[in-house]
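Every protein chain but one is kept in place in this view of the complex.
First chain written, first letter: the chains are A and B, and each begins at residue 1.
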Amino acid sequence: MGINWFKYSSPQTFFPLAGRLAFVFGALALAACAAGLYLGFFVAPTDAQQGESYRIIFIHVPAAWMSMFLYVVMAFWAGVGLAFNTRLSGMMASAIAPTGALFTFIALWTGSFWGKPTWGTWWVWDARLTSELILLFLYLGFMALQAAIDDPRRADRAGALLALVGVVNVPIIYFSVQWWNTLHQGASVSLTKSPTMATTMVAGMLVMTFGFWFYGIAAVLLRARCIMLERERGSEWAMHYARAAA
Amino acid sequence: MQTPLEAIDLRCVRGERTLFEGLSFTLEGGDLLRIGGPNGSGKTSLLRIACGLLEPESGEVRWGGESILRLKEEFWVRLLYIGHANALKDDMSAVENLGVASTLAGIVADGRQVAEALVRLGLAGRENLPVRVLSQGQRRRAALARLALGAAVPLWVLDEPFTALDAKAVENVQELMRGHVSRGGAVLYTTHHEADIGAAGSRRIDLAGG
Partner (left out) sequence: MIAALRCLILRDLRLAARRSSDVLTVLLFFVIVVSLFPLGVGPDPKLLRTVAPGVLWVAALLASMLALGRVFAADHADGTLEQMMLGATPLGVIVAAKVLAHWLITGLPLVLISPVLALQFDFSQDLLGVLILSLALGTPILSLIGAIGAALTLGLRGAGALLSLLVLPLYVPVLIIGAGAADAAASGLGGTAQLLLLGAMLIVAGVFAPWAAAAALRISVE
């Protein structure tokens, strides 16, 4: 019929494909981010209430979206790996975590930059930012657990279980933090209450989201390649690549 | 033991080393199968795979045609495993330990039978002391006392049962193993001890030692 997808479920066949895809998505990411940043910083109009400082949302919001999206994708691959006992799925999940954590960190950091000129504080216990902070801990916990386990098989499976427990808890955490935020009405500032956005603003954010998404794909694929080489270093195809690269 | 235990094409990888592959055997009632091989050759891993504690890299273990990993408790009720660790709580006496172990394994044994089992293994007079104060050999014997209660459990898997035992205790345990096999049970074991147990149906598989 079409492509035999299962052909790519072994590290050996996926490795070269990942390399080519990483190159393509990397280039697309560069283009999209350039376009998005141009739209965001030069084309979109000045905001009536927040002036120029609001422009940080062109990085903050796409990063936050990607951080949450990548966690779900990571949990998905983790689940597949646990259910079907496939090595590559586990490697993908491990490859996604650092990139996801990076986006979470960027979201938090840029959120902080937004908070300072707008409300005068470097940190705001806003529901979204607090949830992002907890998401960062979830990512770091996953990475720490995998780092602490020597046996790669146990590391994959333990991490997968943790990711699945985490993904189930993310909505619970989000809603409880939302609730906590509305209860304590001192912190009435909210990064979610953005002003109604001009079309160029929305366009800028969307383009940046795609840019981050493509970057994410490229970074994850490249990291997955490294993981594949490391895990399979005894096998022939890996040695072949190592020699070819040397 | 009515249904055989079948190991089919087992491959075991620990860390980065393949310990063994393509290993198959069948264990039936009356079999006394010894796994031999040098240290590090995967004997303990093979026993753990046969119990379902460890998943092999490839291949499977079947009981009555079905994978033991799917059967779970149905299989485990028919299994008695004694590994390297004695599985005794230091703060409880041998009697208490054996009582708990039997209940959790689904073996019905009253206080009298538990005490008798410990006496059988030569622990008379010590069965009510906390395990903490027993010697290595006494602890091993307390762990092995489960064999005296396990006549109804068809499959015994023993990892180095004779460690820390003196000659009399070794003979004691060997007698239990012989008895079990002659009643139609099966025993899968490893040992460094070179004496022949002397039971009909004795076999040996040696792991090469990766």
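Please note the rule applied: contacts are C-beta pairs under 8 Å (C-beta built on N, C-alpha and C of every residue); 3 or more make two chains touch, one makes a residue touch a chain.
Keep in mind that what you see is a predicted model, and the values were worked out from it rather than measured.
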Among A:Leu21, A:Leu37, A:Ile134 or A:Leu206, which residue is in touch with the absent chain?
A:Ile134
To test your reading of the contact rule: which positions on chain B touch the chain that is missing from view?
51-55, 72-73, 76-77, 79, 81, 83-92, 96, 99-101, 103-106
Residues of chain A touching the missing chain are 134, 137-138, 140-141, 144-145, 148-149, 151, 153-154, 157-158, 161-162, 165-166, 169, 172-173, 175-177, 179-180, 183
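The rule is simple: only the chains that are shown with their structure count from here on.
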So, in whole Å, the Cα centroid of chain A is separated from that of chain B by 48
